[in-house]
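Shown below is the structure under consideration.
Shown here: the complex without one of its protein chains, the others still in place.
Note that the chains are named A, B, C, D and E in the order they appear, and that numbering of residues resets to 1 at the start of each chain.
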């Protein structure tokens, strides 16, 4: 236990996390490019045309991954925040704020693509249906977090305030996820049940999964590179930063 | 299937490309922003190092 | 016994103080000196636990004040730049409420006496809003007369007070120190406290004489 | 030439002062004395025309200030308990704006110099919000360095200032008086102004020594 | 312990009594919003009855969101909050006290007023009852949740908006269930389900919100 704790703390110090993050950026950017490329190819050329929605349904291949990631990233942020409270490691706060913008982007994408899907399918860009609304709420949560941290000059305060906010906001995730169950709505129910049984053509399903993993890799790459910048900005007057090769180039 | 057909997306061109387009846009824009942010951070650090060098001199 | 172990505080891009260590036993008065902006207020707020230091620790009876929380606060009074007075409440009400929250509820009678001593006769039951600066200040200082905490942290307590009030407050402080309490004080005016029990601490970066 | 003709001011059910008459020529300093709550601030605000007296009048060059309005205000600076500083603006911006409104617009350069003189080097372009009390006070006092009004009304200008700053401010006041200006001043601290040009005025009802 | 809770509540009630406005302003705002609509929309009863639940709940939500700014701000400015942080009392208790008083002053009057205003939109008795119940459960939840936002944004440059931006996402569920319940009842199918959800939200916020707000205050007071 203790030994595990120790090497956890080793990585939680910015100076050791920085290079690690660097390696992850390269790895996951490559992964993301490959997966998304394959995913796009499949979603346009392999995946069959949907019998009732025609070609329009292909939006699903970005809509659903985006929607999932938007929720997933928020959960991860909450995880980091809790870690931060327990071990108060500086890195956790940095990770939280590094994830937020990417999460916000995905939340926006799920709204946007959803709207662009809704127009042909439901004949309207927007309805105040539970799922849609809760997705909108999630987007607001991200904006709120970013705005709050933006409004605070002092790093330490903004870290702590942010962490608290994220943990409070986490209660919304179940609401979003189950909103479809709780209200009977226009919006699709979960096609992938927790039980695992899928109500979907396997090819479509695979394409969706590949895209999802592509987005996932993208998110990691983006967050990691952002956290590197944050570390640089905050640790700017430490010696280890001043000794970095990329600085002295 | 011809290129035109493909881009027509069975009449759903606006919606499909509208979504995929914006998606691509954002997912290309973000890395660019990240890159510039990193550049600025590095520049700032470099400046600070130079300042300290001045002081020690 | 209050101990400060190399405390550091950074504000914006200015390091106000660092590696600051001292300890304070019962029956002593610590007089903070320093030019405007030297960090006196910041230091005091750190000692109260209102500000988290960027490095170092404050220990009370050997244990970090962060850990102690309420126990430490029970031993502490802080009177800062902000009056902590509700303009819509009378002096009496203000005093009684703040005491109740300090855990030492006092009777109407005691409150009247305290304000009387503070020279607010005839103003006890006016809404604090209409009081003059000096009078408002007196109301917030009245807490010291009824409060039995061991540490008093007083940030420029003499501002806006007239000479008589300053005299009186000094005697109050003196007797608290004599009774074995601790006082941490900053003021830009002269203080006449019997030397000997007095520690001095100098903050700041300006050479004196510099404006 | 400022004349006060039996001025009376009642606050709530207390008559602060009545039948108050005096006149003030150029090159003199009027030092108001009085215990807390004796009505100094009220009197000063009356002299500025912010408070309407219950009886009597204030004349400026023989004419009532009520009538003169803007002309009188052009000759007047009042620095009171409230800082009159916007926390979100930097010292420079605060100074320049208040001067512009006083009708004496000043250049960026002049503003920097004034604050420099007030000993705010390195803090000129911080939002006033983050400044210490003394520093905030210095920003509002900087007006005196660039302003050319004849009457200065200063309500406890020395509060929160450190010794060096007090010294400096006193020299500024002195030179204004020497240059034929008038200063109306209240403070509970000692003031060293070359006697002779100084008038004293005592307000209040408490015997001194009383708290 | 409860001593302190009691002191805070009575203190804030006393203050509210001194500046009555605080009691009325929220109530008044609520009344205005609700009554202005018929003016803006026109008197067709059909339409009004249709939109009534929405209007009432939105009005209630806005009212409590606006009241938030006053929750800690005054104490923060005059330094009494600072003093509270230094009292030897569990902070969450004081916070709970402040929120309780705040609700009694801003929330309760509004709840009691609602049914009367409801007549304006000629809602049925049962709909009115449900409205009363849901508001009675919903508004405290709103105050509790809002407290967190208020505490987090205390003394920040972006005060006003930030609060709304932070708090709104957490408010919307309350709105949906609240209005939902009334609508469901008005349109015949019972609103029990919604009301249970409201209850759940209330309990959760009652347990968690004060702790969160307390933590937020410590962060902001620095």
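Everything below uses one rule, namely that contacts are C-beta pairs under 8 Å (C-beta built on N, C-alpha and C of every residue); 3 or more make two chains touch, one makes a residue touch a chain.
Predicted model only: the values in this text are computed from it and were never measured.
**Student:** Given that one chain is not shown, which residue among D:83, D:170 or D:187 touches it?
**Tutor:** For the chain that is not drawn, the touching residue is D:83.
**Student:** Considering the entire assembly, which residues of subunit D contact the chain that has been omitted?
**Tutor:** 48-52, 70-71, 73-74, 76-78, 80-89, 93, 97-98, 100-103, 105, 127
**Student:** Spell out the interface residues on subunit E facing the chain that's missing from view.
**Tutor:** Residue positions of subunit E that touch the missing chain: 18-22, 24-25, 28-29, 32-33, 36-37, 39-42, 47, 50-51, 53-55, 57-58, 61-62, 66, 157-162, 164-165, 168, 172, 175-176, 179, 183.
Note that in this section only the chains that are shown with their structure count from here on.
**Student:** Please identify each chain that touches subunit B as well as subunit E.
**Tutor:** Chains touching both subunit B and subunit E: A.
**Student:** Can you list every chain that touches subunit A and also touches subunit C?
**Tutor:** Chains that touch both subunit A and subunit C, as defined above, are E.
**Student:** Return the chain label for which the distance between chain Cα mean and whole-protein Cα mean is smallest.
**Tutor:** That would be E.
**Student:** Counting only Cα atoms for the centres, state how far subunit A is from subunit B in Å.
**Tutor:** Once rounded, the distance between the two centres reads 17 Å.
**Student:** Among the residues of subunit E, which are close enough to touch at least two other chains?
**Tutor:** Touching at least two other chains: 157, 222.
**Student:** Could you pull out the residues of subunit C that touch at least 2 other chains?
**Tutor:** Touching at least two other chains: 12, 52, 81.
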